[in-house]
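Missing here: one protein chain of the complex. Every other protein chain is in place.
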Amino acid sequence: MSAMNSNDLPDPMNLQLTPQGGLHHLLSLRGLERRLLSEILDQSEAYLSPLGDAPVRTNLLTGRTIANLFFEPSTRTRASFELAAKRLGADVLNLDVNTSSRKKGESILDTIYTLQAMQIDIFVVRDASAGVPAYIVDNVAPHISILNAGEADISHPTQGLLDLLTIRQCKGSFENLTVTIVGDIAHSRVARSAAEGLTTMGVGELRLVSPPALAPDPALMPQAVIMHDLDKGLRGADVVMALRIQRERIDDVQGIPGVEEYYARYGISHERMKLAAPDAIVMHPGPMNRGIEIESSLADSPQSVITRQVTNGVAVRMAILAAVMESRQSR
Amino acid sequence: MSAMNSNDLPDPMNLQLTPQGGLHHLLSLRGLERRLLSEILDQSEAYLSPLGDAPVRTNLLTGRTIANLFFEPSTRTRASFELAAKRLGADVLNLDVNTSSRKKGESILDTIYTLQAMQIDIFVVRDASAGVPAYIVDNVAPHISILNAGEADISHPTQGLLDLLTIRQCKGSFENLTVTIVGDIAHSRVARSAAEGLTTMGVGELRLVSPPALAPDPALMPQAVIMHDLDKGLRGADVVMALRIQRERIDDVQGIPGVEEYYARYGISHERMKLAAPDAIVMHPGPMNRGIEIESSLADSPQSVITRQVTNGVAVRMAILAAVMESRQSR
Partner (left out) sequence: MSAMNSNDLPDPMNLQLTPQGGLHHLLSLRGLERRLLSEILDQSEAYLSPLGDAPVRTNLLTGRTIANLFFEPSTRTRASFELAAKRLGADVLNLDVNTSSRKKGESILDTIYTLQAMQIDIFVVRDASAGVPAYIVDNVAPHISILNAGEADISHPTQGLLDLLTIRQCKGSFENLTVTIVGDIAHSRVARSAAEGLTTMGVGELRLVSPPALAPDPALMPQAVIMHDLDKGLRGADVVMALRIQRERIDDVQGIPGVEEYYARYGISHERMKLAAPDAIVMHPGPMNRGIEIESSLADSPQSVITRQVTNGVAVRMAILAAVMESRQSR
């Protein structure tokens, strides 16, 4: 399975809601209505407290067990989900799946069945193959919830939600905003989930700026303006999101012989941000390649909301865990 | 140390009980009386709740610390012990022993002494060498308990207990049952612990079916009928347990040139199960090689109790942790 034929996959829209419209699974921001996204963002706000204060805690998931099933390595997303679950009172089981059962040839579904039989009922899944989360959803018991923590180049819905929350906090609403996402759009699940969420929230204009070789399939992001000239893309933008570029990818891009050249053409810098709105914010999903896709001092400047995104990430994940737990009552 | 001379090892029977007959360590099902096994199974039932409900929790081990010392990789057994301990309120320390102290040349006993000095007093140990759990028992302070989570080809007592619990739940009693275990008996600690437990519980007939090259030492399982013809072994069986076969082992078996041939001769299928009793159950310790030792659709059929075994595994481990904690009062 690859990103290219991902439109052939089962539509997550039909899988992730209960008949009553509650959140049963989180696979994608596609198909989630503006009302539901807004409720999740509202709930997330309730899970925020000032840095330095003790984090917000509840007993909502006390006695429940969450499993982190990461088939790709991750520090930040795994840690964010782990803290979100613990702060709701849940037990967390971290499974380094590469080094155990898969070695023994067990299928992912048998791993899920086994953990389900241990009374784990929320699974946080990251996998490099498209369609894995929806495939699991299709096969598990109805009381189980699957949360997508990053799926191939396809979807990273909690990242999309934390981006929405951060933008809403800084800008109040979405209608009149110009949002510019810059970098390797073609391979970015972050860009795709952000684009889906922003479209649903009614963003004014969404610009996707990349080298031609890293442009998205226009059919996948029909509402977005696809561009290749960063200066044009930044003009008047209210929100600028730089994406992580994998160094290997740079070498594959014709006409961009190295990281300096990439930075010169697609790096977000203080200088370039002068083209954007005076109060524009700078975002990045992390981990950053400082000096490649973003000027290092810009990432640490007051314009940057990068660490705020991380803080919002825990809150959003708490809200998602709370939402799927709440929808159990009516399933 | 190898499985072959395991009868020369110190008899775990003399090590695992307190003078009052309580469970101090769990090394093997050998030497545990029917009364004690029945009590553990009874206690396990109290730790079960319906799937989808919150798991049963107590504060029995609150403030205590359990260490998982797995010198062989494991997902399911490690996770099962971790959840059992957490649901009893204990703190759990997971130690990936391969990648740290052993690198530095520390002996297993020094690792135990160090953790014991940190006031960890229950150790869950998995090791590829025979005799390691008993060796540790011989050397630790009297307030420590050692639980064997898989020992070479020798012993896997909590697996044996969960098998007993599952059979008792499905069949009521053991006296009139025919139980057939199929596969690589020679190298299976699962088969050995199940055989020991079933013998103690007074099983009607125990059949061990394997290719001749993978048959057990008859001296180790004197009560069992050793067979090589699967059809004969299945005739009238009430319980059929398929064992995991390592693909490398198949290649070593003369006359069985590959997995298809293995499946044809020793795979448990719907078709073959017609030879067993009409209400026979199918078991497997996991992780399964679907299509090799067991037909995939049979593993998911109503006849299969494989996920129930997993659920029982957590309950049995909770009962064992509770039992060794209780026996502390009288030590």
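Order as written gives the chain letters A and B; numbering starts at 1 within each chain.
Quick note on the criterion: a residue touches a chain if its C-beta (ideal position, glycine included) is under 8 Å from a C-beta of that chain, and two chains touch if they have at least 3 such contacts.
Since this is a predicted model, take the numbers as computed values, not measurements.
Of the options B:H143, B:K232, B:R247 or B:K274, the residue whose C-beta touches the omitted chain is B:H143.
Touching the missing chain, out of B:L15, B:L51, B:L93 or B:C170, is residue B:L93. Screening B:L29, B:L83, B:L115 or B:A134 against the full complex identifies B:L115 as the residue touching the chain left out.
Touch with the hidden chain on the side of chain B covers residues 63-65, 91, 93, 95, 97, 99-101, 103-107, 110-111, 113-121, 141, 143. Residues of chain A in contact with the chain left out of this view: 49, 51-55, 57, 73-76, 79-80, 82-83, 86-87, 247, 286-290, 307-311, 313-314.
The rule we apply is simple: only the chains that are shown with their structure count from here on.
Each chain gets a centre from the mean of its Cα atoms; for chain A and chain B, those two points are 41 Å apart.
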